[in-house]
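Only one protein chain is missing; all other protein chains are in place.
Our next item is chain A:
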Amino acid sequence: MQHLSIFPILIPLLFGAIMLLPPISRDINSQRITSIVGTLFLLISSAALLYQINTEGVQLYALGGWQAPFGIALVADKISSLLVLLTAFLAFCVMLYAVAGQDKGGAYFHPLFMFQIMGINGAFLTGDIFNLFVFFEVLLIASYALLIHAGGKQKTQAALHYVILNLVGSSLFLFGLGILYGTLGTLNMADMAIKVGQLQGETATLAKTGALLLLVVFGLKAAMLPMHFWLPKTYASASAPVAALFAIMTKVGIYSIFRVYTVIFGDDAGELANIATPWLWPMALLTITIGTIGVFASPGIKTLSANLVIISSGSLLACAAINSEAATSAALYYMVHSTLASAGLFLLADVMSRQRGKAEDRFVRSRPFVQPRLLGFGFAISALALIGMPPLSGFVGKIMILQATQSSAQTMWVWPLILIGSLAALIAFSRAGTTLFWRHNGSVAAEAEPAKITEIMGIGLLLLASPILVVFGGDISEFTQQAAHHLHDIQASAYALLPGVAQ
């Protein structure tokens, strides 16, 4: 079906809008049912889109019938449809968790959640760089409001930093776009990729300025080193379903880096070929280092998971810096794994902190859990996945990244840092696990509530994804290799998307 590629944007938009209108807006239970149905629809249509892309190839959807490069086009290729499916699955699991009661903390949780998903899916699917900016803003404004969902001093404080940083980021994004439009005369990514090779002299320098401004903006979203300070506090203070959904937000930044600096400023960009690589190398390595330090310094399990997000961002940036098909393929696999595993840990951390009374999620002696076996099992799975121990998906993802290094210099830098990062996670998780599960005093807290059945289902689905990623590892890595090949092949990722343009 030709309209399948716009469904991931339309479904959340429609469901979000319906939930703002009476009678559904008045009743939280009907909002919950609508949200579950909406995310289920989204999941089905994303899976159908992925299947269609896999059998029939890339889909170009010209909005309003205006052909690219004059109109805005949605491009559903293997990478974007994989990430849209990932978003849909994450949204479904997180929504299952949220309907158990976390959505009651403030008004409009369900519509905002839907609008955020719409923004994320739009950012993955669009083929126009200004449209990417618009979808960034859609997902950001929804995330601003979701972040202060359920209120509290810490949330306001974190939200203030997050909002101001991202507003400055949006301004820089527009400056970068203005420069690129002024030099290239187009905003369609495929068209830009073709035209950028012809730039020379001072125009090329100007375009380079714009391109590197965009790197700053994407780096801010992806928590690249100097711009990562907002992340631990924001993720640790957000309410659990929001933090779990935010696990995909850094990946939007990473995806944009891959899309822009592989397709537009990639190998075929003439004077501007691979301009981001010299910047990405030190930033990626330093991001892994600072994440590792953060893991050691984390006082609670939410901060620990936020710092693990920084390590995974750093590893993905290192893949972007290696800049080869194997690295991109490894990054895609690792992206799917780390999004689902860290979202699972954020949700699990919330269940734990609700059962520990005043100790919340901090690593201190506390009352025992109500459901120690269930939580212990979940904690063990997510810890194994995030550390990167066999037999779960983190191991496979990290092996793929390590194998993707090309020269001995790259190996010398990437291997120790990623392995030390894993060791740090191992130490932090062992310390966390012994304190959380074995150092108890007193009896079960009176106000502790056992996890509800939908919460367990949501976490269970997220954690189940890790073994599934290993069992079907061969098929999935073959798919990511094809996707990476498509991204690195300028013929497929640029010329084929513009009807009437030949190389």
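Heads up, the rule we're going with is that a contact is a pair of C-beta atoms (placed from the backbone, for glycine too) under 8 Å apart; a residue touches a chain by one contact, two chains touch by 3 or more; residues count from 1.
Following the convention adopted for this analysis, contacts and distances are computed from a predicted model.
Novice: Assuming one chain is omitted from the figure, identify its UniProt name from "2-oxoacid:acceptor oxidoreductase subunit alpha", "Spore cortex formation protein SpoVR/YcgB (Stage V sporulation)", "Multisubunit potassium/proton antiporter, PhaC subunit" or "Glutamate ABC transporter substrate-binding protein".
Specialist: The chain we cannot see is, by its UniProt record, "Multisubunit potassium/proton antiporter, PhaC subunit".
Novice: Which listed residue (A:156, A:406, A:434 or A:491) would be found touching the missing chain in the intact complex?
Specialist: The single option touching the absent chain is A:156.
Novice: Identify the residue among A:178, A:226 or A:442 that touches the chain left out of the display.
Specialist: A:178
Novice: Touch as defined at the start, partner being the missing chain; which of A:1, A:17, A:107 or A:164 qualifies?
Specialist: A:164
Novice: Using the document's contact rule, name the residues of chain A that touch the chain not shown here.
Specialist: On the chain A side, contact with the omitted chain comes from 130, 134, 137, 141, 144, 148, 153-154, 156-157, 159-161, 163-164, 167-168, 170-171, 174-175, 177-179, 181-182, 187.
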